[in-house]
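Here the complex is missing one protein chain, while the rest keep their positions.
Right after this comes chain A.
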Amino acid sequence: MPPDDTENPMANRESTPTDGLALTAAELVETYPSSRYGGQDRERFTLPAESASHVPAREVLPSELAAKLAVDPWSHQADALEALSAGENVCVATSTSSGKTYVYGLDIARRFRENPNVRALLVYPTKALSRDQERELNDLFDALGLEVTVGVYDGDTKRQEKVRIREEANVVITNFAGVNQYLEGHHRWADFHANCDLLVIDEAHAWTGISGMHAAWILRRARRLIDWYGGDPQYVLTTATIGNPAEHAEALTGEPATVIDEDGSPSGRRHLVFWDPPADGDGSGSGGGADTGDGDRGGDSAWTPSKRPATVEAPEVWAHCCDRGVPSLLFCDSRKQTELAVGRAREYLEIPSLPSRGGTELAAYNAGHGKQSRRGTENRLKSGDLDGVATTSALEVGIDVGGIDGTVLLGYPGSRQSFWQRIGRSGRDEREALSVFVPSHATLDQYILRHPEYLLEEEPESAVVDLENNPVYLQHLQCAAQELPLRREDADRFGGLDRLERAVEYGRRTGDLEGSLAGGVTYAHRDRPQDEISLYASGGNAFEVRLAGEESIDHQPIGRARAYRDYHEGATVLYRGDQYEVVDLREDRPQPYVELEAVDVDYYTQSQRQTTIYDTEVRESRDVGPFRLNWGYGTVTVHHDTFMKREIGSGDVRAVGLETGVPPLEMRTQLCWAEVPHDVERAVTAAHSDYHNDECEDLPPRLHGYLGGIHAVEHAMIAVAPLELTVDAADLGGLATNRLPDTPGTSGWFIYDGVEGGLGFSRRIYEEYEAVTRRARDLMVDCACGRDEGCPACLMDDRCGNDNRPLYAPAATDVIDALLGDFDVEGSTVLETNEETDGERRPPASIS
């Protein structure tokens, strides 16, 4: 879960070293042992310092409060407070550590002075963050001399405490799963709702995709009840920088919000280095393989990346920084990696031929260490006893890390937001900082290495919240009807009258709803429909995630699609940095579940899928160049029938073709697809008819090139989608086919949302098609592998049900060029039309 700035910009700091940053980017390279240096310094950037922009406190706060505030607020805090005074909703999209908490903290403070019975609901993404925020808000209110009561109300809150908080707390801190439940007992919250002035959604960018649509409906349900009791709250959303803050705020809350993104907080100069692991000539390291999560595919392609893995290189750079007086954090993906990294760094520092200064203290930090040990590490870090800590995402947020000057990233964390969050842990206030990004051999890492402008200049990813999904909509409608009868007046909030009427009729027919919108629609059963909601699944029937034996695991329920894909029997699961193996998947009972067992193995698993698509229904179409592009619904059958095991670190294939034992999953979902014009197909087919892949004996030989091309386009588009949208690529699937279901005389490729009812991702890709295909093209053209058949960092996908065959980049780039208008079919020399490829003689061939 992405994090936030929980740092208090106005509190006293631990002392930071008075001397400056020990190594700049240039000095890092200069001091690096020459025996270890092979041109890793691929890119170097200097991000200029920003000075703070303050607004006098008395301009935005009543004088008594302003007098008690030690520091003047930054300009964005002041802007937000002003917008709130004007009755607007605000969405604060500023940098890490820019004091977003103070926006609503101060707003609550000034409201409290007017009305001591004021109430505010704060929704945080995790329980852990809730406790941190409670502390921080209490400190603020104490400093201001206000008796504002703050309470955390969640699954860990004791019953008596709950009563007190409901009745007395001015500020209630909870999470979305909690709100979903508490709404049912709204009469217990009558006073709270009636006086609710502020609804705060922290880390709003985290609510995207499937959990985003749940959050959006939960907020609508909450807002309706608050209205009923006479409350009229304003919204405060805080978010990391995303491409569409205004749109996202409105999608989540259903109301417009003023975006505050002029950051007034200061930052020091930052040196950022892209440190590309060197070619591994001597075969040291772990054998020149790839890192966890990617790797080379076996089979016919004997190509291997001849690089040292980032898992070896990054700990060494980190050790060097720490040794040279740059106290640094190293961010890793798993607990195990943090331990291994510390070991590697120590080995590195002990190599006699390297001029280490000695006395460098390093430690690993992760949730496996237990509270006390972690507190100890935090304190030693703050006091300067430690020079470096290798951590999981656990230190990405919240915890005060003291005077850290450097950050080293082992691999790209998957989103720009998380990248900057991790980078931003070094350099406090206006202190100069050093950050090093060590890319893994993975698609996104390699793309970013070659396109740093993506991080530095371009628009950030857009958060996608889709309210189209009817199965999810129906679930929340049942909850809403159970909470308070649904009426026609609710239509604006619940999808518009037409959709609401259809859904109510649907519910009446299935027996879940009773009544009419004129008189009030109510829920027909005595159970609690809220219990059926899982924020991470669509349409109920979520799988519980259990641990074998007595132990318990705090894992969210998962949807069926994800269970079949990643939680089949035999699958390894990495959860909060720990390894588990799935030992059981059961769904022949009311509560389906998967059971995990903690394991310590040196491999990971990945399932492969077979996909078929039929019953497509076009909802929207547009032309892109000579291509017809469609978006709509279709029935997708996905069968994750086999899985493979790969060695962690090297990525070497240990076993393939293992059976998952899960049945095919059929879903009606949203998808987009491109129809390739016949002349383009003919031209590209002819131009690449020489390409032949021996493994593809099922496919007509002449078509290996062309089919490899559209298959590659489909893979590459999915691979780069996370650069445009906040999407986990695993939630997307694709299929390239010689015969589209509705127009069998035409070839094309699909991209679909891997969840019943859809997620809105394919819809966004439909809208942003040109940009996504352009990125896909860059990915394949720029990849260092230089291979027509691609590599795991560009075209290959471990989930491919066709074993990544055929994939053919030259044909793919031709197809994309034709789509983007850069490929001239007329001008190409291959115009001899081949009648037989048209019409009924077209051979069927689909590859996913």
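Quick note on the criterion: contacts are C-beta pairs under 8 Å (C-beta built on N, C-alpha and C of every residue); 3 or more make two chains touch, one makes a residue touch a chain; residues count from 1.
Here is the rule we go by: contacts and distances are computed from a predicted model.
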Out of "Helix-hairpin-helix motif protein", "Bifunctional protein GlmU", "Glutamine--fructose-6-phosphate aminotransferase [isomerizing]" or "Nickel import system ATP-binding protein NikD", the chain not pictured bears the UniProt name "Helix-hairpin-helix motif protein"
Missing-chain contact, candidates A:439, A:705 or A:757, resolves to A:757
Touch assignment to the omitted chain, from A:523, A:603, A:627 or A:673, lands on A:523
Touching the hidden chain, out of A:85, A:510, A:556 or A:621, is A:510
Per the touch rule stated above, chain A touches the missing chain via residues 159, 162, 181-182, 184-185, 187-188, 470-471, 474, 481-485, 499, 502-503, 505-506, 508-511, 514-516, 518-520, 522-528, 531, 539, 633, 668-669, 756-758
